[in-house]
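What you see is the complex with one protein chain gone and the rest in place.
And then chain A:
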Amino acid sequence: MAEAAAVVAESLAGYRARAARAVLEQVVLPGEELLLPEQEDGEGPGGAGERPLRLNAGARSRGRVVCGPGLRRCGDRLLVTKCGRLRHKEPGSGSGGGVYWVDSQQKRYVPVKGDHVIGIVTAKSGDIFKVDVGGSEPASLSYLAFEGATKRNRPNVQVGDLIYGQFVVANKDMEPEMVCIDSCGRACGMGVIGQDGLLFKVTLGLIRRLLAPDCEILQEVGKLYPLEIVFGMNGRIWVKAKTIQQTLILANILEACEHMTADQRKQIFSRLAES
């Protein structure tokens, strides 16, 4: 009985294991296994098609493949853990086999080391601040983790302030810790975010779309009027403009961008530019 089940499972897995290259930019579901390019010979469904020409023989010729968010390592294959589109990035400097990841959509943020986030200070206890970043636990921020902070010279942070910082420790076993300086001790724009402005929440996918290098939304927004925006990877955006009305308009645009097509967006911007 157990043997039959094992055989069935194997055949199912073997049937569903598709080549990663063939599934790029398509929707993948959790539980699928993906084969890396070097493993496609003779393993693909049906094994049809020409054999890819191997310029360098030997299985060890592949570089390091990085499996990003939404994927996990499963033996020699990649196992999908989130549903979304599979993406791939070629290696720039030629080291390694590139990055694969799943472009999924979610609103709940999970702290990741190195991410820049906006947090709200909720408590001050002894030497650390407790900062709410939208995860399962509040992150801890030491008062020495600001630029130019010493034991005598404490930073001016109150409960309720907004902090832009990055994570140094963020895993599922420990409480996340964040700092407002980089590895050289410089602030690099991190720290307490100034007065006024408006903080609102959007989905994580929208943040990534807005922060992409060639984002049209931001270019158009930047032409409207002077403003300042801070994006946190935890789905929080802080905006500030000269008047309250402008700030609110900006917040509404950014929230609505999620579901608008490019044409609708252009219409709205042209209407705004007129008024």
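Just so it is clear, a residue touches a chain if its C-beta (ideal position, glycine included) is under 8 Å from a C-beta of that chain, and two chains touch if they have at least 3 such contacts; residues count from 1.
Note that contacts and distances are computed from a predicted model.
The unshown chain of the complex is recorded in UniProt as "M-phase phosphoprotein 6 isoform X1", chosen from "Electron transfer flavoprotein subunit beta", "GNB1L protein", "Glyoxylate reductase/hydroxypyruvate reductase" or "M-phase phosphoprotein 6 isoform X1". Here one chain is not drawn; of A:64, A:151 or A:259, the residue touching it is A:64.
Remark: the residues of chain A touching the chain excluded from display are 36, 62-69, 71-73, 76, 78, 87, 89, 92, 97, 99, 101, 112-116, 164, 188-189, 208, 211-213, 215, 218, 221-223, 225-233, 240-242.
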